Each structure stands twice: as C-alpha cells, then as structure tokens.
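Comments concern the structure below.
With one protein chain held back, the other chains of the complex are shown just where they sit.
Just so it is clear, A, B and C label the chains in written order, and each chain counts residues from 1 on its own.
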Amino acid sequence: MAALASPGADARPRAIASPPGTGGEASPVPDRVLMKGNEAIAEAAIAAGCDAYFGYPITPQAELLEWMARRMPEEGRAFVQAESELAAINMALGASAAGARVLVSSSSPGISLMAEAMSYMAGSRLPVVLVNVMRGGPGLGSIGASQGDYLQAVKGHGHGDYRVPVLAPSSIAEAIDLVGDAFVLAERYRTPVILLADGILAQAMEPVKPDFRAVERTHPGWVLDGADGREPRVIKSLALRPEDLERHNLTLQATYAEITAREQRWAGESLDGADVVLVAYGTAARIARTAVERARGAGLQAGLFRPITLWPFPAEALRDAARGACAVLAVEMSAGQLVEDVRLAIEGAVPVFHHGRMGGMVPTPDEVVDAMRRAWSTSEGCAS
Amino acid sequence: MAALASPGADARPRAIASPPGTGGEASPVPDRVLMKGNEAIAEAAIAAGCDAYFGYPITPQAELLEWMARRMPEEGRAFVQAESELAAINMALGASAAGARVLVSSSSPGISLMAEAMSYMAGSRLPVVLVNVMRGGPGLGSIGASQGDYLQAVKGHGHGDYRVPVLAPSSIAEAIDLVGDAFVLAERYRTPVILLADGILAQAMEPVKPDFRAVERTHPGWVLDGADGREPRVIKSLALRPEDLERHNLTLQATYAEITAREQRWAGESLDGADVVLVAYGTAARIARTAVERARGAGLQAGLFRPITLWPFPAEALRDAARGACAVLAVEMSAGQLVEDVRLAIEGAVPVFHHGRMGGMVPTPDEVVDAMRRAWSTSEGCAS
Amino acid sequence: MAALASPGADARPRAIASPPGTGGEASPVPDRVLMKGNEAIAEAAIAAGCDAYFGYPITPQAELLEWMARRMPEEGRAFVQAESELAAINMALGASAAGARVLVSSSSPGISLMAEAMSYMAGSRLPVVLVNVMRGGPGLGSIGASQGDYLQAVKGHGHGDYRVPVLAPSSIAEAIDLVGDAFVLAERYRTPVILLADGILAQAMEPVKPDFRAVERTHPGWVLDGADGREPRVIKSLALRPEDLERHNLTLQATYAEITAREQRWAGESLDGADVVLVAYGTAARIARTAVERARGAGLQAGLFRPITLWPFPAEALRDAARGACAVLAVEMSAGQLVEDVRLAIEGAVPVFHHGRMGGMVPTPDEVVDAMRRAWSTSEGCAS
Partner (left out) sequence: MAALASPGADARPRAIASPPGTGGEASPVPDRVLMKGNEAIAEAAIAAGCDAYFGYPITPQAELLEWMARRMPEEGRAFVQAESELAAINMALGASAAGARVLVSSSSPGISLMAEAMSYMAGSRLPVVLVNVMRGGPGLGSIGASQGDYLQAVKGHGHGDYRVPVLAPSSIAEAIDLVGDAFVLAERYRTPVILLADGILAQAMEPVKPDFRAVERTHPGWVLDGADGREPRVIKSLALRPEDLERHNLTLQATYAEITAREQRWAGESLDGADVVLVAYGTAARIARTAVERARGAGLQAGLFRPITLWPFPAEALRDAARGACAVLAVEMSAGQLVEDVRLAIEGAVPVFHHGRMGGMVPTPDEVVDAMRRAWSTSEGCAS
C-alpha cells in the first residue's frame, strides 16, 4: 500500500520487524505497521472508499484530520477543513445527499456542535460516519481520554426520535474493522453512524496488519446525482403535516427495530461461571480485562461482557451473561452513563454496581478489582 | 401590573369577566387573564427578575421571543435577537457569568445548536434558564407539538458528565410557577435549567391569574462584576490536568446528588388502588388524565403518575406508586423516551408498556384507554 | 453630568484644575475634563441621543466600546457586543430600520467586514453613524495610527453606486462636535455616515469641555415602528426590475448632489498669499499646522487647507485656496490616497505633490517642511 508512505515523517506507519521464520525478511510489504489509532481510523476509512472528509482541528483527534489532509488529495478525493464544526457536518450532509461516502471526525465539544445536523441527517436518512474521540468534559474540559459522551451518543445529542448505531472499538485493530463496518451499516440502513473512541485509543500506537478492507459500493436509488432522464428526487427532513411526519418516523422506527434485531455486537470473556460480571467498552474494557485476570488470580470468579455496539445495546446477551452471576459491575471513564443501559438490560435481576472515573482520569485494574470486591461483599446473592 | 398592558394588541393578556359575586366588577385588576403559554412563560420570567433574554426566532416558540422583544426594553432590561442560536446561547453564557439572570428560548432544532454551550455552562456552573418548546423531529420536522427531545434534555445534549434540572409543566398556570422555580434552582445550584414545554402548551390560551412571582435576588460570590478592590475571579470549564478536572466533576456530581435528593417533583392522581399506572408529563399528562377518567368510568382502575422534574426523575416515588399495580403505561408524544426512565425506576417489578405518537401527532384519550386495556390483558399480574 | 462619573476608574474623565480667577474653585462642575478621543466620541454619541450601540472589540478603538458597555446600560439604552463585526453592523441595520439612533465603531479590518452591510444600509437609506479608528494596514497590519482607509471610506468599501458623508476630526473637541453633526447628517439625508478617526486621535487625551450636544429628534415617516392603524412600510435595497432600481439610484444621486452642494466643510489656515498649500486632515493636519509654522518661520510662505468632510470633498474651496499658490502638497498617513481627491480638485492648475507615511508611521513636521521645500524647488511656478 504505497500511499501509506506518503504522509510526513511523524504520521507515517512504522514497519515492524517480522518475527523470524515467517518469511517477512523477503517481503517488501511489512506484516504489521505501527500506527496511532487516529491514523489507523483515517487510513481504514480511505481503504473503505471514503470519498470525502470534512473536519475542524481539535485535540485529541488532530492526527486523524492531519492524516486525511495529506492522504485524501493523494487519492484524488475530497478533504475540506471547514470554517467550523458546523460547517463541516453540514458539508457532510450535502456530500452524503449527493452520494459520497463521507467521514467526519471531531472530539467532544466539536461533536456537540454537530447535534442539529446529526438530527437532520438522521431525519433525512443520510449515511455519514462520525468519529468522536472523546475527551474530558463537560465544557472545554481537558484533553485527557474520557467516555463522558456515552449518553450523548446513544440517547440524546440531536432533537427528535432518532437513534444512530454507535460502535466502540477497544483496540486499534478493532477500530480498523469497525470503520469498515460503520460504512456498511450507514449505507445498509441509510443512517449516520458514530464510531466512539477516546483519547487513549486514538493516540496510542499499536502494531496493526495493514490489510484495510474495501467496502463494496452499491448505487443507491435515492442519491441526488442529477435528474437528467429521471424524475427529480428530494431529500429532506421536513414534513409539514404531522401525519406525514409520523409516517416518516414509523419508517425510521422500523429501521431502528431492524438494526436492533440484527446488528447487536458484543464480546464475552471468562463469563462461564462468573460470579461478578464486568461490563465495559473501549479503553475501559482493556482495563477491565486485566482486572478480571487479577481477580481470578485472587480467587474471585470474574468475567467481562464487552458491548461493541452501544446502540443497539446488546441487552439480551448481557441479561443472559449475567444470569448466573450475583453482581454486575459497570466500569467506565464517566460518572455513570453506561450503567444506565446495563440497568435497563438487567431490569433488577441482579444487583448492578458502577465504578467510574471522570475528566480524563482512567481507572486502574486494582481499583476495579477493589470495586468488584465491594460489589461482591455488598450483594446479598454473592455473600450467601 | 401595568406593564402587562403594553405589548401590542395581539400579544396582550385578555381580561376575563370575573364570575358574578366575586367582587370582580369593582376591581380594575382582572382576576384572570387569557394568555398563551409562550406569553405567560415570558411574563413570568420578567416578574421573576430576568435581566436579559437572548434568542432567535423559531416556531412554535416565536411569541415568547416577540413578547420579550417588547417587554424587556420597557422594563429597561436587555433583549437581544442574536445572529443565530449559537450566538444567543453564548451571549447567555457571558451574561450569566457577569451576574445577570438570563432566559433563553428556542425550539428543538435551535436547542440542538446550543448543545456545546450548555455543556460549557454546566461545566462553568452558570445559572441560565433555557426553554425548549418542542416540535416534531428529527431534523426540520414539523411545527406540531412533540415530546421528542426528552432524552436530549435529561441524558445527552452536550458532551461530558453533567445533568441539568428539567421541569415539565402540564398547564400554563404550572408553567408560570415553574419559571420561577427554574430561576431558583438555577441560582441555588449554579446550573443551567431546562423548562421543557411543547407546541400545544406554548400556543394554547388559558386563563391565568396574573400573580407572577418575583424571585429573591442574592448576590453570589462568584460573578464577574469587576475586580476593583478584590481578587480577580475566573469562570471556566477548562482544567488541563485530569486530576483537577475530576475533582471539578466530583463537585458537580455532589451537586447533582443533592439536587436528586431534594428537588424531585411529581403529582399523582387516582393512584390509590390503581391497577394500571399511567406515567406522562406535559401535554401528554393532560390526555392521560382524561384517559384515566374514561377508564375508571369503564371499570378499569387506572391512575396517573406525573413527573414534574424529568431530571431528577422521581424514580422512588414512581416505584412506590406502582407497587400495587399490575401494569405501568408510559404515554408520550415520542417514540419511547420517557419509558426508559420509567423502566429504570420500576426495574422489572411491574411490566412496563409504552404508547407514543410522533412527529407532531398527539395521542387521543381513547387511544390511551385502548393501550391501557392492552397492557392490562397482556400483563400476567393483571389477568389473574 | 453625573453619568460621567460612573464608568470605572480608568475610563473616567479627569477633572482639570481651573485656571485661577475663573471661579472654578467654587464650582463642582469642572470646566474641562481630560478624555481620550475614544471616550469623548462615545460620550458625545450618548449625549447626542444614541439609542443603541453595536460593536466588537478591536484595537485601537477598544475604549470606545468599553465606554459604551458601561454607559449605555446606565442610560437604559442598548449595548450589544455582537458575535462579530458582521453581526454588529447587521444589528445596526435592523435597529436603524426600527427607528433607533445607532452608533457602530471598529477599526480598519473590522470596518472591511462591514462593507456589504454598509452598501445595504446606503441602498435602504438607513441612518447609522460608523466610527473607523484607522490602524496600520493592509491586513492585520499594526495597531499604529494610520489614514490608510481614506479611499475605502470615500470611494469603495461596499458595492454599487453610493457615497456616504465622511467626517474627519483633527482634535478631540472637534470629534465631539462632529459626532453630533454625524447624527444630524445621517438623519437629515437618511444615509450612513462615517466618522474617520485614527489611533492617535482616539487614544490621546485632551482637555475638553464636557458640553456634549443633544441632537433634536424628529419622528421620521419611514421607520418600521409597528403598522397598527397605518399601512405597512417596507425598507429594502432590493428592486428586481432594473428600471425601478435605476429610479431608486437617481433618488440616491439627487441626495448625494444635495449633500455635495450643502454640506462641504473645511478649514483654512495662513492661506492668504501662501505659495505652498498643504492639504491634510485628522492627525496629519496637526502635524501639517506645525510644519506650516516652521516653514513660515524659515521664510517659506505656506498655508494649510484642511478638509473636514472628506466626502463631499471641498474641491471648489481647495481650488480657490490654491489659486495663487505655486505648489500643493498633500500630507497623509497613507501611501497616496487623499492626494487623488486633491488632484481631482486642482485638475492640473497647480502642481500637486504628496508626502505620506504608512503602516502606523506618522510624518514629523520637519519631514513635511522638507517635502514642502522639495515641492517648491521642483515646481516651475515657484522657482520663478
């Protein structure tokens, strides 16, 4: 993948020496390259066939925009650093309506500025992939990694009755996969999709296999690509008569039901016979994994349930996973957001606990082990 | 209240003939005046001591802005129709920091545009009252009345770990009361507050007693009112070190816990011995009330639980109210938003059902009665 | 004038000890106060009856905005620091259309941002007074004093066939007078008016008599003040049919001809028998005055023609003043802008020379004397 070499020195994937005996010595193509999360997400979008990128600089997603600034023109595709986050997301709306495969990225405050347009795109049924590299909030906050925008991504953000698929990678390799999936979901269901990352995932470097996936391109029947020889089309979120708008909403809701039925994703680890089930996503899930290992080493039967789609939330799967447990513990880099969906899933069947850090602080595995212990000793079902 | 007479003919409260024998004939002050919800909210804010209003026109909250455009200058206070909703809410941020009592109003799309600044104000601990006269969404949607921004108001909207009190009036008289309460809460807890109304409440006319309440003014120690003779103060939401930002977040969370402990409000009707408990707020609660009456007339023991604070949600009170019931039915002008908080409150103790209309459509009482019947016959606890 | 005492310590006019024997000791009202030009212009506008001020901070006009920020609310009038210069000038357009007496101020780059709205206001015949405290350009330039926006003010700026009266004070006392005149001209002729100052005039302090002048208020028949009981009015600059737009332009041109015939102002010093006539305005005119004195002291018969209205330019008066001279020398803090109007006025009758400094540099009197000498020795008419 020659293009990978083109961005400047500090944005370049770094080849890693192949392990001996794998034949890597003879090959000019590295098995794996070292990439930052931001860079890998960007390059994955390009490989997926992203036609246009719109953004505005903000830490900690800056390298994503910078990567696109160099790479997209190399590929003959569109890169625009717009006047503001509002301009960027509205350009995305327009480009998507015209049939382009569009990526937008920002970080928490910039994402908030996109709330209105996200609702418009959901209402207009426009596929766009939006990356949120979450940082500490609220307000200007810090540039530390955070998960404080969970509820914004899965519940609120824009106005009106809409939802968007939210994908949460917990490694750079998974982020690469999910970028491709995000475009697939966006186009399959004609909906914006959020890829919810955080400052650690985006800025850390991991060795990844540079086998970024192309996403098949269909020619949808709805795009505004010129009305020569056919009836003009209209894309809008406006329906002045409430009856019409409700009918439109029922279509949206049917799509959401279909997504909920078909697209839930999660991963479980050590769940068999687990007394305490941790629930965590993204960077927090990596810490939770270590905590599970340590707890098991110390005799506490712990397991990890990791939702990959935050919406649709894998509620049934979590309920199943928690069936034999005596306590569920949500671990998040936020004050208590994921835990709401955990409670909605568990519906009182098992006591649900929460451990969170805020403002750019990250839980340590030992902290999480302690929180598991507290949950275990507090929950009546465990103590017995 | 002389000032009431000053706005133009079509914005003027309309005196209602007092009932005979009440002495109303002799009095030059009307017992009650006919006011639109938008007008009553505006006038209540003026009486409450609102120093500054910032806004941008959008239906169905237009009369609120128009009323303020006329009345605020009459009172020697500040009215600014800003360049956009973003400009308006950021002016509010500045005015609040300088010690002004501030009202902002808009409708759904305009509210979405304010997401970033709301997070900044929450992070900066700035009291501002924001009125959202919800309309049909998502996107441009319709100008019909809706409750589709429930989750935005109580969960997401801006980024980061913050919540704001959300007050939901179900009559114009209650709206007048809650405007005063909103300013009290905003200043007591140094937080933005949302008054969540809808197009029906805002545009309907009801007779109201023009006894708008003044809100006592304290001189807070934090405002930026000139540093002559004292140490300069700083108001910001920025804390570059995550440790500092987490400490700040813990202060915010402690405030939210205090609000949750002390400020929950709700109203119950016919809840004693109710088999089916309806949960509804705002305009939907008025329909639910009629449905309860009709259901009781038809032999179905129904009751109504009406949350007035949507955040903090009166979860415990609802749990108590539903204790003897066999079914709970959330009724809303949205696709299933309030019902999430109902489920979180009930935690599986009683089956929870949902009836919602969307896009500006309003449920009829008969529809709601049917939904109750379906809930009753579906729920195992009821059939027994 | 009690209100003068209210702004903060650093913005307060400073009383000057009256000369002995003038009775000043007994009087609580100072004869003269020390004011910065920015402050004096602001206070003069308030005294003139300015109802609304809109602006955005920029050096070197910042104190003007700051003064208004404090004083306008004290007077119960409108002060808005808008989101940008564009927002400010468009708010001015709206307020003027609604009948308010409006002041806007900025400095060179901010004035450029107002070009479109100035053309709209000229086309809509809306009276607004705009203060330009010129700084060094082009672009971001410097914050030094300059006269580099002369041609912009009198010729170009916005698009289309319009002109606006441009008043150029050369002392703070004159600035105070011209602020009143600016409002009078604006309303008499329904036109924007520019007060063209520079960073030295605006930031220097001079003792001034605080006898700011009130400007009589007429009730014009064109303002949009509510159509109750009369035909609605429309204010616009749009005329889709070129015939209509030309007719509108002829009305504008007739107004400009009337202004040109009636409102030219200038001042002459030592012009009788002058061999070399200096032409200069604003701060440059003060330097030119000193240069004239020095030149006369050295035997060179010099005089000063100081245009006060830059548009309409006092061309005939200048032609008369230069009739007996052998050279005319334009002195300006710009590269050669005023000199164009001087040449247009002189039409080749006398050789015209130019001396200018740029980018915030100010000519010295000795430089100007040298320039005069060069003009004298170059011009054939002089040498004879």
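One rule holds for everything that comes next: a contact is a pair of C-beta atoms (placed from the backbone, for glycine too) under 8 Å apart; a residue touches a chain by one contact, two chains touch by 3 or more.
These numbers come from a predicted model, not from an experiment.
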(message) Just to confirm, in the complete assembly, which displayed chains does the hidden chain contact?
(response) A, C
(request) Just name the one of C:Leu65, C:Ala122, C:Ala175 or C:Cys382 that touches the chain not displayed here. (result) C:Ala122
(request) Check the options C:Tyr162, C:Phe212 or C:Phe305 and report the residue that touches the missing chain. (result) C:Tyr162
(request) Kindly state which of the options C:Glu39, C:Glu66, C:Glu83 or C:Asp149 is in contact with the chain not pictured. (result) C:Asp149
(request) Write the list of chain A residues that the hidden chain touches. (result) 8-9, 73, 76, 78, 80, 82-84, 86-87, 90-91, 94, 226, 228
(message) List every residue of chain C that touches the chain not included in the displayed model.
(response) 86, 108-113, 115-116, 118-124, 134, 136-144, 146, 148-149, 151-162, 236-250, 252-253, 334-337, 340, 343-344, 347-349, 357-361
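Going forward, only the chains that are shown with their structure count from here on.
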(message) Quick check of your reading of the touch definition: is the inter-chain graph here a line, ring, star, complete or other?
(response) line
(message) From the mean C-alpha coordinate of chain B to that of chain C, what's the distance rounded to whole Å?
(response) 51
(request) Would you kindly tell me how far, in whole Å, the mean C-alpha position of chain C lies from that of chain A? (result) 58
(message) Please output the residue numbers of chain B that touch at least 2 other chains, ranges allowed.
(response) 86
